[in-house]
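Omission of a single protein chain aside, the complex is shown with its protein chains in their original locations.
Note that the chains take the letters A, B and C in the order they are written out, and that residue 1 is the start of every chain.
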Amino acid sequence: MTKKIAIIGASGYTGAELIRLIASHPGMEVAALAANSKAGQSMASVFPFLRHLDLPDLVIWEQIDFARIDLCFCALPHKTSQEVISQLPAEMKIVDLSADFRLRDPADYKNWYGNDHAAVEMQQEAVYGLTEFYRDRIAGARLVAGTGCNAATGQYSLRPLIQAGVIGLDDIILDMKCAVSGAGRSLKENLLHAELSEGYNAYAVGGQHRHLGEFDQEFSALAGRPVRVQFTPHLIPANRGILSTGYVSGDAKAVHETMLRAYADEPFIEVLPFGETPSTHHVRGSNFVHLGVTGDRIEGRAIVVAALDNLCKGSSGQAVQNANLMLGLPETQGLMAAPLFP
Amino acid sequence: MTKKIAIIGASGYTGAELIRLIASHPGMEVAALAANSKAGQSMASVFPFLRHLDLPDLVIWEQIDFARIDLCFCALPHKTSQEVISQLPAEMKIVDLSADFRLRDPADYKNWYGNDHAAVEMQQEAVYGLTEFYRDRIAGARLVAGTGCNAATGQYSLRPLIQAGVIGLDDIILDMKCAVSGAGRSLKENLLHAELSEGYNAYAVGGQHRHLGEFDQEFSALAGRPVRVQFTPHLIPANRGILSTGYVSGDAKAVHETMLRAYADEPFIEVLPFGETPSTHHVRGSNFVHLGVTGDRIEGRAIVVAALDNLCKGSSGQAVQNANLMLGLPETQGLMAAPLFP
Amino acid sequence: MTKKIAIIGASGYTGAELIRLIASHPGMEVAALAANSKAGQSMASVFPFLRHLDLPDLVIWEQIDFARIDLCFCALPHKTSQEVISQLPAEMKIVDLSADFRLRDPADYKNWYGNDHAAVEMQQEAVYGLTEFYRDRIAGARLVAGTGCNAATGQYSLRPLIQAGVIGLDDIILDMKCAVSGAGRSLKENLLHAELSEGYNAYAVGGQHRHLGEFDQEFSALAGRPVRVQFTPHLIPANRGILSTGYVSGDAKAVHETMLRAYADEPFIEVLPFGETPSTHHVRGSNFVHLGVTGDRIEGRAIVVAALDNLCKGSSGQAVQNANLMLGLPETQGLMAAPLFP
Partner (left out) sequence: MTKKIAIIGASGYTGAELIRLIASHPGMEVAALAANSKAGQSMASVFPFLRHLDLPDLVIWEQIDFARIDLCFCALPHKTSQEVISQLPAEMKIVDLSADFRLRDPADYKNWYGNDHAAVEMQQEAVYGLTEFYRDRIAGARLVAGTGCNAATGQYSLRPLIQAGVIGLDDIILDMKCAVSGAGRSLKENLLHAELSEGYNAYAVGGQHRHLGEFDQEFSALAGRPVRVQFTPHLIPANRGILSTGYVSGDAKAVHETMLRAYADEPFIEVLPFGETPSTHHVRGSNFVHLGVTGDRIEGRAIVVAALDNLCKGSSGQAVQNANLMLGLPETQGLMAAPLFP
């Protein structure tokens, strides 16, 4: 029997991506779609690329009959998400795609997001959704917090290296190149085609990006001591993709071997031969991560490049992967479609 | 049992698209891949986006053991295709993606392609691969000729209208906007990113494009009299998509109703409500066609806009759809994935 | 002595383009910049690409001391423009870039724009700003109405042909491909990079686009009888450029010769050799128009393709060209910079 899925926040890009994935998923079906600002509209009008599907119209989330829902994805803006989720039925399985449950420490949350958390107990309960590293806990969780898309990319690059102790912890730099869909469907001048196409820029420079909260939490926990990385995101004129160029100290060959070993059995993670580097072209629209390791001419320095699709593996694909675990379905189900190229 | 598939010409975009589609197809598996210029290479090196798949290395086509192949896709350049296909085993089921078997009349072929056909009997035998209109004959065919991508787009716009007699036949104009992957992976100056991005232009203006041969053949057969349309393709800075804006004389409402009726049961063809127009954004990476009909302020004039993905529905998706029929599989199998947006 | 220029509506793309052009213009200098919604801001913050220039800060237009201004460009939205312009000093020379003074007939204006005109006498006084065809009247005008960018492109394609009587008047089709800056800097979902990049679509199909009002007015006046063309704009994923593909009946060679003759002495208009077609790539950022004429395989049909930069020749470049005439400066001054390629 297919699992009945509800999506709250279905009118944004991550909501649409969830529907796209579930439409090809043999174990799930879309049972309810909510988007309060567009309630009453059909998905064909909100997202004409989904026109061929037989989908329920958008409702306000309070109208959903949760009794017949097996799992609920929340793709709401942060802060709104915690307010809605705290009102959902107590037993409802939830995968949240917002930032609201990623940080475990209420003080950290307030530090990065500026407000007190409105659902602190749920914050404690939530399992961090980086599947490959929290698999077992996710399988038993009620509430899973999807990671930041940049946070996921950086962690795929660094977690095995920190864990294995093959890199220095005090001089890590993550320079990321991010496609524009990561900014969502919001109407901002700098997201207009005429402002973005044919140019690119850094933003949130110098340690301001909120995904640093996740890096701090996760890398410090792994290392057993505080770890603070430098992270600079850049806005690139493309629609999907994150490319992370990581600069670390350590033996490049040891770094590469650690990567190969760590990800040997992972269905979605491809570690390239030593010296090759990935491209966002080659993961677009898919749940795959490509990782490349290269040595520098400066001895003792390595470069770790990671590529993934921010909307899929960085967000909605990860969410479906987690939902598979939570629902007892095969982890890769509905997620093995090849990337779209060109 | 899954059907064993060979692809000859696997190093181009249509070859890669075939592999992408078959990778998610429950009834097919890739058994052999040939590309004479890149024989010996792995698909991971030729198309890194397919790296996660367990694919055979490229060979020269003569090395394929056709005895264990159920169906062969040929994605070779025209002229090469007829030479290779005429040497394949006589019983081999073949879907050809080249231009070689689209035109039934050897004189037409020579007129448009400049050379005598090297396999005239096979030219006669081949079934034209526009699935929705040749479904029964394709199911029984040994050799199916994939249509031109522009030719498909224009025919989806016009065939039902010509058949129903609701439009004039002597003043049809098809103005098409074509993404660059239609030109293939060939190294030409005008296909460089720096030459193409941020600009656009018409080409093959005035009746020079070879897909006109298909329009002439098919529309004339339908009408029972010679039909000659005007067709101007334009090269647009995008990777996938064809948008055809068709200008016809006729009653717009009657045109729309004819469309609705003709495509009511077609799984891949969506006729939009009257007055709405499609976008290539909404079919990218999919096997769907979106069709829109609008009336003009000038009475008796209608505009028919069609959008499809040239590499998928316009080429490799169509080929898989035809192969499904030829192999006795469900026609839509492996082809229902939603478009990629954004 | 350089002429003192004011720009009202300086925070949009046409305003910025005016400043870009005037910055290299030996006969003009920017003396005042107004943008009521961003008054108080520096141009470096509103348009960082102008950061190197020593420009006045933005004010509200009422703060401009018009006594020291030689000419005023109005780059306001339509309707706002007529309200502001009717309050400017009576002798002020004005080039208006909005739609407000393009149509001479108040009924036509109301028909296309939906409201009564608030300054009907000025509407009568205004000279239509298609420089090459209204040169003498523009030189003596106080108020010049910049044309629509699509309207300019179509008129460059057709005016000499209608005047010379070498084409039919009842079956003209203009299929245009328009870059996104034509839609301005407004925050609309369909103008986001993620929605526009990699796809394209028709809009305002079937005779709804307001620039048709200009075609009707101008072509009918030229022909001495009502002329109604079909015109379909398409939104293309590029920032600058309009490509118009015109379908006409007539002898293609005669069409080409008429073009050559008509534009022989025009400094900004390049008629290509017969059979060649222009590209928006080759006029980007410039005041040039490229025109190509090709015959069709169907006898008696010709295709006229025109390319220009919508922001420059289609709007702000035209405005400066007209201002040159109004101020007694050489017509081409400040406008001869080559296009930017690639």
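As a convention for this text, a residue touches a chain if its C-beta (ideal position, glycine included) is under 8 Å from a C-beta of that chain, and two chains touch if they have at least 3 such contacts.
If you're wondering where the values come from, they're calculated on a predicted model, not measured in any experiment.
Visitor: So one chain is hidden, and I want to know which residue out of A:40, A:114, A:206 or A:224 touches that hidden chain in the complete assembly.
Guide: A:206
Visitor: Which residue, C:107, C:187, C:223 or C:340, contacts the hidden chain when the whole complex is considered?
Guide: The one listed residue touching the chain not shown is C:340.
Visitor: Just to verify: which one of B:79, B:142 or B:185 makes contact with the chain not shown?
Guide: B:185
Visitor: Given that one chain is not shown, which residue among A:39, A:254, A:303 or A:327 touches it?
Guide: Only one of A:39, A:254, A:303 or A:327 touches the chain omitted from view, namely A:303.
Visitor: List the chain C residues touching the unshown chain?
Guide: With respect to the unshown chain, the touching residues of chain C are 13, 16, 19-20, 23-24, 47-53, 181, 197-198, 239-240, 268, 270, 272, 278-279, 281-286, 288, 290, 336-342.
Visitor: Since one chain has been left out of the picture, which residues of chain B touch it in the full complex?
Guide: Listed in rising order, the touching residues are 13, 180-181, 185, 187-189, 191-198, 237-239.
Visitor: Using the touch rule from the top, list residues of chain A that touch the missing partner.
Guide: Considering the whole complex, chain A reaches the absent chain at 171, 173, 175, 177, 194-203, 205-208, 212, 228, 230, 232, 234, 236-241, 243, 245, 247, 252, 275, 277-282, 284, 292, 294-298, 301, 303, 305, 307, 342.
Assume only the chains that are shown with their structure count from here on.
Visitor: Indicate the whole-number Å distance between the mean C-alpha point of chain B and the mean C-alpha point of chain C.
Guide: Distance between chain centres: 39 Å.
Visitor: Taking each chain's centre as the mean of its CA atoms, how far is chain A from chain B in angstrom?
Guide: 36
Visitor: Please compute the C-alpha centroid of chain A, do the same for chain C, then give the distance between them in whole Å.
Guide: 45
Visitor: Chain C: which residues touch two or more other chains?
Guide: 194-198, 237-239
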